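The other protein chains are all here in position, but one chain of the complex has been omitted.
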Amino acid sequence: MFLEQKTISRELATRMLEAAVDKAEELRVAVNVAIVDNGGHLIAFTRMDHAPLLSVDIAQNKAYTAAAFGLPTHEWYELIKDEPSLKSGIVHTNRLTVFGGGYPVRCGDELAGGIGVSGGTLEEDQACCEAALLQIKEEVNK
Amino acid sequence: MFLEQKTISRELATRMLEAAVDKAEELRVAVNVAIVDNGGHLIAFTRMDHAPLLSVDIAQNKAYTAAAFGLPTHEWYELIKDEPSLKSGIVHTNRLTVFGGGYPVRCGDELAGGIGVSGGTLEEDQACCEAALLQIKEEVNK
Amino acid sequence: MFLEQKTISRELATRMLEAAVDKAEELRVAVNVAIVDNGGHLIAFTRMDHAPLLSVDIAQNKAYTAAAFGLPTHEWYELIKDEPSLKSGIVHTNRLTVFGGGYPVRCGDELAGGIGVSGGTLEEDQACCEAALLQIKEEVNK
Partner (left out) sequence: MFLEQKTISRELATRMLEAAVDKAEELRVAVNVAIVDNGGHLIAFTRMDHAPLLSVDIAQNKAYTAAAFGLPTHEWYELIKDEPSLKSGIVHTNRLTVFGGGYPVRCGDELAGGIGVSGGTLEEDQACCEAALLQIKEEVNK
């Protein structure tokens, strides 16, 4: 028996990038934005002019983390903060990002991929992700 | 717009492992068998007693290659042998395996994952893969 | 003089996977399960349908850690927490996992390999490992 999955199309990913960049411009911050598929692999990426180089990988890792576990990255710290072994240990997991700016992308109940933004404050990065998700809310709420 | 994908279930992967191992026992060879999903990530793996350690990764890389490009790994060399730049260059691609023993797993026309076997000769490894695909032929030919 | 070692057979590893998955189903959680030999190398692996992708590597790292040091992974934090240099340093060791869900597999007194489970809470992951060890207790207590 094969399983059915949803993943993000290029068309959807491109619209998400644009919406995240529009929000970043409104916030006057330069960010990197990454969209990954349900396997955590890159579909679309954009770096705004003068966005920090360090954030190129962070944006991709946030998107990966969200797609690979199904949680927004800002919920991870709450999950691990009271369990010292996780708090000091799980943060070493390859590519795992436990701070805000990554969100899973769902189609109804199904995990279909992730978006990650990096370059601003956590609040700014999250606001850019949320703008991208809002842009595709009709598909997401199907 | 989200895209629909098929991937391999645990139930299907487990049946494939068993069929590949049965064939290897019939051939009196000890192999490693790996099944990956449509994102190239491991779903199921088994190492027969005394199978070569070197083949643990090779089996996984063959399965990855098949899922990541949609071709049986034994077709790669034909593809690159007359183009010197590919022949000497593309073999350095991370995890790419250009010799036999990896097959894509399809559900009808759709690429759903891959299987890789390593530990025997190329012919033996391929025979184990083919036995696994035969085991799920009803699902594959849907 | 050569040394004698014990390691886990495919037959034993397969029974362990099944017992861990049965327990996970009882707990209604989807996990990844990995069994490694006394060299820390993968023998058997299974991913339940919809288990988190992030846990594919974590399960393998837990099994590796348990086999490579002979301690259950949940005992590591106790070991390092009062020595600041270990607490901040040793967690960077490649593949070392200091939270629960990995157990050594012994044959009598001898370290023969490890099991790792990831995808649930620490308690759920540990319960799946323990179910797997219980399944082979006759061999373990030899």
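Each chain gets a letter, A, B and C, in the order it is written, and its residues are counted from 1.
Convention: contacts are C-beta pairs under 8 Å (C-beta built on N, C-alpha and C of every residue); 3 or more make two chains touch, one makes a residue touch a chain.
Keep in mind that what you see is a predicted model, and the values were worked out from it rather than measured.
Checking the contacts here: which visible chains does the omitted one touch?
By the stated touch criterion, the chain not on view contacts A, B.
Would you indicate which residue among B:A68, B:C107 or B:A127 is in contact with the undisplayed chain?
Residue touching the chain left out of view: B:A68.
Need a quick check: the contact residues on chain A for the chain that isn't drawn.
Listed in rising order, the touching residues are 9-10, 13-14, 21, 37, 39, 41-49, 53, 56.
Counting contacts across the full complex, list the positions on chain B that touch the omitted chain.
3, 39-40, 65, 67-70, 83-86, 88-90, 92-94, 96
What we mean here is this: only the chains that are shown with their structure count from here on.
Given that chain A and chain C are copies of one sequence and touch, is their interface built from the same residue numbers on both sides (over half shared) or different ones?
different
Quick one: chain B and chain C, Cα centre-to-centre, how many Å?
Chain centroid spacing, chain B to chain C, equals 26 Å.
For chain C, which residues are shared contacts with two or more other chains?
49, 53, in rising order.
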